[in-house]
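Below is one structure; the comments refer to it alone.
Removed from the display is one protein chain of the complex; every other protein chain stays in position.
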């Protein structure tokens, strides 16, 4: 595996920098004869676009996806699907003063350490913009697993410490923060405005639910379903924690309380979160990810320059006050990509 | 990748069932001229062995490791290292009555769904015994990263809801529960005894610390250091949650509070847990994993049989009351294996 | 691995169909700080372009490569390098009548069998046009191995049964058929003209030489240098045979004659072709590939249609009379890509 590819059979490679000419993704291994159009992909991309909210980034990208290969007469052919999104509105000049400064909480200093050289403009490869490629690829994955009856939906469980008390992604689809609890959402929006006004940012928790997943997906030991999901989600820049089912709360339960009794109608509870010994059980898959606050803040911060001398950095430019709700389609995409891969792997061992 | 192999350059494959003739691991890609002996590996294996504690499993395995290849005159040769551990004390007859029952919280039902056929004895491949192969391989990984000055150490942060208030793995090395806080440990031991007496089990939280890791390890986007660590740790059977640095607490911080200021002497705080944009920063790596209570409990549980009819199962046999402390060397091994792989990957791009 | 990616560390994925909007390649894993420009890549692409010869394909593509990512201020950054080549002159209408016919010697019938659906225009993914992506990626690989002093050069050893009696790729660089023997080349050109006039095509043999390769590249057992080179070259559509060093002639030698005596100055002979036990020896690497005649001929051929009924097909359109010399940069590219990967792998195990 290389650093920019995920998957064994359904393989997604993303490429591109925030302020280069374009970003994109190549999907290799997608089965043939799946109906997909640029409009289908665009619909998912539009959900992660900045500018929908007052509190979101004012950068205006059209994010128009172009399918360059692998789809013929509206269906996948089985060959690599190349997806291209041009960067249109990249004001890289605004980043010139950051060339010699390392922004706290960003990858500037670690990219410099790793490569000895970096594209400093807008975070380069480490920019959140890279996730557009994942969402585009995820749209194809969603089609593939959708044909097997699998649906992925995520929603805002918590933002700035305010928790939603409703768990229903369907109700969240059209809400501004993808939150199914209107009362909590109102408080979240208010807190977001306060953070933005003070030049600061907030974090939150996203819950991802998978319905209709058949039992038997996931490989033993190292490519377990939960391992692959955790790796895929922790690989989103903002994510600092992942839990499945009862998650960290399971550490405080007894075995009797935590085990899900099995009945002829299914599991009586779902502390396992739909995965047992790394393999799906047929119950709903439940995952939560902790998103840190966006590190690009408008307040002065202590840092060093390229010479290692103390410096102060204040980040201007266009930034969201919270990675939520834009991160939601990214989480959904990563889960769909992992599921697509495991669905194909399971087919491979079925005569 | 296949389900039983982890790594790109430093690759570990484990094999073996709980009650088969043996278990083992093959390490492919280990660099040459690293001093290693069976005794070195044995020392790590002994730390995960059952029977050290009154509260641990009474199953008595000698777990004698044999090096079958890849080491010559005390040094690695660069060719695959095959490690073998015979299963000596496997009373599989005791499991015969479980052949047609699915134990709640175990992989019995999902293995059956996936493969349509399973080795039901003692959990087969899904048994915790498989982790002996990981620990053996991890011992080699620890040697490799140790030569680069990297040290991995884990300790018991919480058990049965009781938290340690000391964070010092060195102090935990010789304690019965690998807990650096003697007062908390005393309470943990008491709670463990109560659980065991009632036929129940407990969960807990392990914290893993990595010292001496150079900046620059980890790949962008999908093979990020945090993504690979999360995947490797979530792949341990008992783990239901993983967090890095501030983890889930980061979701409730503001950007200004969460960002770690950079000074000429290093980072002023370590909310990032040593990883920024998926690449190590040179700060200490901090990871916590949530371990669910062991599902093998001596209490009657509701389940179904192979025909799908309701049944009751009561698990007899030899089981720990908590996966802690035996899981600790497994966590250390997985982290060491991931670090070894990334250390080699970084060397590959350095001229 | 997926079907459209090659390499472990230096990884190349190509995508695109002959008559889609574009073709391209993504290189993941290229080390940072290697100087490369679009013009460097263009120079290699121009050598595989049709239309240089009277006997070559009259299709006129500009094959302008665009670097979309991974290069900043003239140097690689270590992140994925995305290369795009638009298809400008694709007269797909000309292929409409082939939609329901399977051209003999082509992949039409096997793609149909594999996927149940195919982009029939110009061979789709199986078109020789796909190799432009490989050549573009190979140009980057050549830069990388060039910094280690490794040079790859190929030439026409035989065409239409006419053998060159000179072995010197340097002399072949500017010749029309990349043949270092002017007298043989004259006869080759004549034979090519005759084949073209009669609507037929010719095959030939290309020899690839690698100079300056250090000893020690290649992995034991399955990723041997010769195994990887053979796989990479046999993966070129036209190639039906690969041999290293003495190759098939070695089957008729005795051990004493075939073994290369070792002297303090190096090997006295080079029947091994620079590779012993799958690992480079420091001697020149010598590989030959057999290219079949291009299957697109202007003569009527027996085939079947989509219903399985007998039919006759006569291929019109724009085709070369021989894959030589255009295949030469493709062979060089594949060898360079394999060497780049193994060079990086060797660095990974060197402390």
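For clarity, chains are labelled A, B and C in written order, and residue numbers in each chain start from 1.
In this text, a contact is a pair of C-beta atoms (placed from the backbone, for glycine too) under 8 Å apart; a residue touches a chain by one contact, two chains touch by 3 or more.
Just so we're clear, the structure is a prediction, and the values are computed from it rather than from any experiment.
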Out of C:98, C:290, C:330 or C:343, the sole contact with the unshown chain comes from C:290
Residues on chain A facing the left-out chain by the touch rule are 8-9, 29, 31-32, 78-79, 147, 220, 344-345, 347-351
Per the touch rule stated above, chain B touches the missing chain via residues 2-5, 9, 11, 13-17, 20-24, 26, 28-29, 32-33, 66, 68-70, 72, 75, 77-82, 84, 114-119, 124-125
Hidden partner sits against chain C at residues 1-6, 8, 14, 102, 104-107, 109-111, 113-115, 125-126, 130, 158, 160-161, 195, 200-205, 214-224, 226-235, 237, 240-264, 268, 271-273, 275-282, 290-297, 299, 301-304, 308-310, 346, 349
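Criterion: only the chains that are shown with their structure count from here on.
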Between the Cα centroids of chain A and chain B the separation in whole angstrom comes to 26
Rounded to the nearest Å, the gap separating the Cα centres of chain B and chain C is 46
Taking each chain's mean CA coordinate, chain A and chain C are separated, in whole Å, by 38
Going by residue number, chain C touches two or more other chains at 9, 29, 32, 78-79
